[in-house]
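Pasting in a structure now, in C-alpha cells, and then I'll have a few things to ask.
Of the protein chains in this complex, one is absent; all others appear in place.
Chain lettering (A, B and C) follows the sequence in which the chains are written, and residue indices restart at 1 in each chain.
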Amino acid sequence: MSKMSKIPVAVLGATGMVGQRFISLLEGHPNMELVSLVASEKREGKRYKETVNWLLDTPMPEESGKLRLYKLGTDFKELGAKLVFSALPAEEAQKVEDKFASDGAAVFSNVKVNRMRDDVPILVPEVNPEHLGLIDVQRKARKGKKSSDGFIVTNANCSTTGFVMALAPLRQFNLRKAYVSTYQALTGAGYPGVASLDILGNLIPYIGDEEDKMVAETAKILGTFENDAITPHRVKVYPTCVRVPVRDGHTETVWVELEQNDMVEVADAMMNFKGLPQRLHLPSAPDVPLVVHTKKDRPQPLKDARLGSPPARARGMAVSVGRLRAHENMIGFTLLVHNTVRGAAGGSVLNAELAISEGLVR
Amino acid sequence: MSKMSKIPVAVLGATGMVGQRFISLLEGHPNMELVSLVASEKREGKRYKETVNWLLDTPMPEESGKLRLYKLGTDFKELGAKLVFSALPAEEAQKVEDKFASDGAAVFSNVKVNRMRDDVPILVPEVNPEHLGLIDVQRKARKGKKSSDGFIVTNANCSTTGFVMALAPLRQFNLRKAYVSTYQALTGAGYPGVASLDILGNLIPYIGDEEDKMVAETAKILGTFENDAITPHRVKVYPTCVRVPVRDGHTETVWVELEQNDMVEVADAMMNFKGLPQRLHLPSAPDVPLVVHTKKDRPQPLKDARLGSPPARARGMAVSVGRLRAHENMIGFTLLVHNTVRGAAGGSVLNAELAISEGLVR
Amino acid sequence: MSKMSKIPVAVLGATGMVGQRFISLLEGHPNMELVSLVASEKREGKRYKETVNWLLDTPMPEESGKLRLYKLGTDFKELGAKLVFSALPAEEAQKVEDKFASDGAAVFSNVKVNRMRDDVPILVPEVNPEHLGLIDVQRKARKGKKSSDGFIVTNANCSTTGFVMALAPLRQFNLRKAYVSTYQALTGAGYPGVASLDILGNLIPYIGDEEDKMVAETAKILGTFENDAITPHRVKVYPTCVRVPVRDGHTETVWVELEQNDMVEVADAMMNFKGLPQRLHLPSAPDVPLVVHTKKDRPQPLKDARLGSPPARARGMAVSVGRLRAHENMIGFTLLVHNTVRGAAGGSVLNAELAISEGLVR
Partner (left out) sequence: MSKMSKIPVAVLGATGMVGQRFISLLEGHPNMELVSLVASEKREGKRYKETVNWLLDTPMPEESGKLRLYKLGTDFKELGAKLVFSALPAEEAQKVEDKFASDGAAVFSNVKVNRMRDDVPILVPEVNPEHLGLIDVQRKARKGKKSSDGFIVTNANCSTTGFVMALAPLRQFNLRKAYVSTYQALTGAGYPGVASLDILGNLIPYIGDEEDKMVAETAKILGTFENDAITPHRVKVYPTCVRVPVRDGHTETVWVELEQNDMVEVADAMMNFKGLPQRLHLPSAPDVPLVVHTKKDRPQPLKDARLGSPPARARGMAVSVGRLRAHENMIGFTLLVHNTVRGAAGGSVLNAELAISEGLVR
C-alpha cells in the first residue's frame, strides 16, 4: 500500500485520555493517516497541542499537535476522513456514531453505548474476527439510505478485553465458568477521574457498570456468528471490579472451570494462541498475543504494562498471563492488560486494521 | 475480677509490627496485665521505648514503654507470666512455643508454624470455640512432663481470619466452594517488609505461602471437633493473594456456592451472626462481628479499617462485608479485615480472653 | 459557664472538607454549641448525614449528623446563632461574610477573601492576640447600621499558620529573612481536589496564590497593632509551595536569618514559646504550641500529624518542629502543621475561643 493510499482517519473525543492514546498509536501508521480531530465546542479551531492536557508518558506526535480541532457536531463529510475512531463520552456517542455510520463512516468505537446492539460486533480480532460479518447486517439495514457503506464496530470494555483474550484459547476445553476479580488502573477512569483523596493508600471496591459489562460482553464476544446473528457463549462469568492506586494496566485474577485440568495442555493452549491478526501480520498485532510468565511474582503493572519495552510486550498490545495453576477441578491464573492500549485505543486500531485488511473500508 | 487477679502476660517478639499491636491492645486490659517483653538478644536490658521503632498510628502505652526487654531464650519461669503471646519469626517460633508450653505456659501464637498440628487449634472464637477442646488433647500428650498445664493455641493467618468470619454463617447453607481474591495491606508483610520501589503505583500478584494457608486453615477452622480430633470442612477454597499499596486492612472479593441463593436469607445470616465471644461479652469481642455495608463503594480500607472510629468497627475487631449480591447460582461479596488487629494480635487477644473465660488459664 | 450559656454557632459551607472539620471539632465543645449548618441550595432541608460525603478519619458527630441543612442565602437571624464559622468557597464568601457581620454575626472565617482588609485581623492567638483590637475598628465603621456588634476575624492560610507559629518566638532575635519550601498535603486542596493521575508518584511544583499569601499574611500577622492599624513586620519571606502525595499535614523546610545564631537560645525560645491561649487555658489551646523533635527523621506527616494520639500533639493544634540546626549565619528547621486542624478549622475555633474569652462575643 503506497503512502498515497493511506486511509484518512479522524478521532472523535481527541483530547481525552483515550483520544490521546489514539493519536499516539496512529503516529506513523502504515495504513492510516490521521487527518482530523474533533473535540468539544469550546476548543474549536484551536491547535491540538495548545489546548490538550497531554497525559501520556510518550511524547505528543508533532504533526498531530498542529492539527486544528473541529467541534463535535461537525458533519462527517467535512472531516475528510473515511474511518473514524470514537472516544466520545457515552452520553454523546450514541447519536453521533449512528449519524456518522449513516453518512458512510466506518466507525471504530471505544464507547459502550453501541456494544450490545444485535447488529454491532464487539470485536477482539484474535478472538472473534468472524463477527465482522455483522457489518453486512448493518449495511443491509441501512439500505436505501444515502450511504449504505458506513458501519459501527466496537471494541470491548478494557477489563473484558484482557479477559476474553485469555479465555479464548480455553474455549476448546469446554469453558463453563469464570470467576474474575479486577485490580483496575486509574487511567481507566479518565481524567480528572478518581480523586486522589479517594485512592491514595486505598482501593474502591466498586466500578459502576463494569461487572455487568464483563458478563454481557464476554458472552457476546466468545459467542458464535451464524445466520447473521450472534449466539452468546454459555460461559458464566462472576466478576468483581475494584479500582486500585496503579496508573496503567488492569490486573485480573481468574479461576476457570474447564473439562481439561491438565496444566500442560492449558499452558500450551495459551502460549500457542494465535489469531487472524497474527496470520495477517496486521501492523498492531502482537506476535505473541498471550505472554505467559513463569516467575511467580509476575505479571506486575509497573513491569509488564510499560510501553516501549521488550518486543514481547508489543507496545501494550499483548496480554500478560501468569500464576497458571490447577487446584481441584479448576485452573487459576492472573492476567494483565494495558487498559488504554489493548483495552481501549489500541484495540480499536487493531479492529480497523482487520477491517481494512478484509476490504471493508475503502 | 479484681485488679489483683489479672493474668500476668508476656509478649514474645515485642518489637515487630504484631508485637507492637499486642502491646497496644493489652493497654488497660481488664483481665490481663503485661509484665514482660521478649525480643532479640541485641536489645536485652534496654527499655522498650528506647529501642523500638514504633510503627502504629496509636501512641505507645506509657507503662509498656518503660519495660526492659528480655532476650529470646529467657526461660518462661523468669518472665513472671502465665500466658504468653507469640509474635516470633517463624523460624524461631516452633522450638520456643513448644518449650514454653512444656514449661506450663498458655501460649497464644500468631505464628504459622504450629497451626496445622493435629492437636493445636486455630481458634477464631466466633467460629470454632469448641476447638479449644484440643487443649485437653495437648495436655494429655504432655502428661508426665514437669508441667502438664501448658498448651498452644494459634490464631489464623490474617487473610484467613476475615474469610472464615464471613463464611461461618454460611455453613448452614451447605457451603461448598469459595473463590477469593485478596488485596492485602503492607503491614501484613511486617517491617521493613515490602520495598517502596516494588509497590508504589504497583501491585505484587503473589504472596508466598498465603494461598496454601487460606486453603488449609479455612477447612480446619470450619471443621468439626469430634473424638478429640478435627475433621476438616469440605468447602473447596480457590484463593489468589495479591499485595496492594494500602497500609492497613486486607480486602477480599468472594464468590461462594451455597444451596441457598436467597439474598435476604444470606444477608440476614451475616447481619445476625453472633458467637460465644458476644454471648460472654468478652472484652475484645465486637458487638456485631460482621458489619454489613449497603453502600456499593464500601468497605474501603481507609474508611473501614481505621481504629478509634465508629463503635461498629469495634476497634478493628469486626469484619466489614459489602457488595452482597446473587448471580446465577452464586453469592458474591467483598470483605475487609483489619489485618494486624483482628487478623493478628487482636485475634490472639480474643483467643486468650475466651480461654481465660473458660477457665483454661489460671 | 453552664451548658445553658453556650454560644450558639453556625457553620457556613458545612459539607466541604473544612466544614467537616469544624463540625468534628465543635463536638462536645465546652463553650459553643453547633445549632445550624449551611450548604449549597441543592442540599437544603436534607439531614447532614444523608447528604455529606464524610471524608475525615474520625467519625461524624451523631447529633450534628441529624441537623437539617439551610441553604446559602439564608438570613443570619434565621440561623439562631451568634457566632458563625465560614468555610465557604472564596467567590461566595466575601459578600456573605460582610452581610453576616453587618447583621450582627461574629464571623470567624477560614476564607482568604477578607484576610488582607485593613480592618480585619488574621488571628493566630499565640502570635498576635492584640490584633483583636481591629474588631473595635470594624464596629466603629459599622456604627449607625442596624447592628454594630458584628465583625469578621480570619485565620491564616494553612501553610502560613504553621510558619508564623514557628517564627513567632524568633521575632525577639531580630528576624529578617525566611526561606521556606512547602510539602503540602492533598486535603489542603479540598475534595475532589487533586486528580489522582496528577499526584500518584508525582508532585506539583506550584499552588496558585499560595506563595503570595505566605508573603503578605506573614508580614501582617507578625506586625504590630498601633493606632487602630497594623504595621507589617519587616521580615522578607521567600516561599516555594509544592503539593505532594500526603493526605494530612503540611511540612515546611525553613532557613531564617536572625541576629542570634546560638542554637541553644533558639531552641529554648521555641520550646518555651507560650501565648495567651495557654495562659487562658482556652479549650483548644495546645499545652505546648511548638513541639520540638530531636530525632533527625522527624517530624513526619504520618507520625506527627495524626489526631487522637499523644497529648503533645494536642489533637492537631500544636506545630511540630525538627531538624533545628545552625549553618553559617542562618538557622534551619523543618515544621509540620496539621493543615485542616491548626491550619484551618481548628485555627478558627481557637480564634473564637479567644474572642469569647475576651468578651467580644456575647
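Simple rule for what comes next: contacts are C-beta pairs under 8 Å (C-beta built on N, C-alpha and C of every residue); 3 or more make two chains touch, one makes a residue touch a chain.
The model shown is predicted, which means the values in this text are computed figures rather than measured ones.
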| item | value |
| --- | --- |
| Sole residue of C:90, C:141 or C:203 that reaches the chain not shown, by the stated touch rule | C:203 |
| Touch residues of subunit B, complete complex, unshown partner | 55, 186-187, 191-201, 245, 247 |
| Interface with the undisplayed chain - residues on subunit A | 57-59, 200-201, 306, 308-310 |
| Where the missing chain touches subunit C, by residue | 179, 181, 183, 201-206, 215, 236, 238, 240, 242, 244-247, 251, 253, 255, 296-303, 322-323, 327-328, 330, 332, 334 |
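To be clear about the criterion, only the chains that are shown with their structure count from here on.
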| item | value |
| --- | --- |
| Most centrally placed chain, judged by C-alpha centres | B |
| Interface hub residues of subunit C, defined as touching at least two other chains | 200-201 |
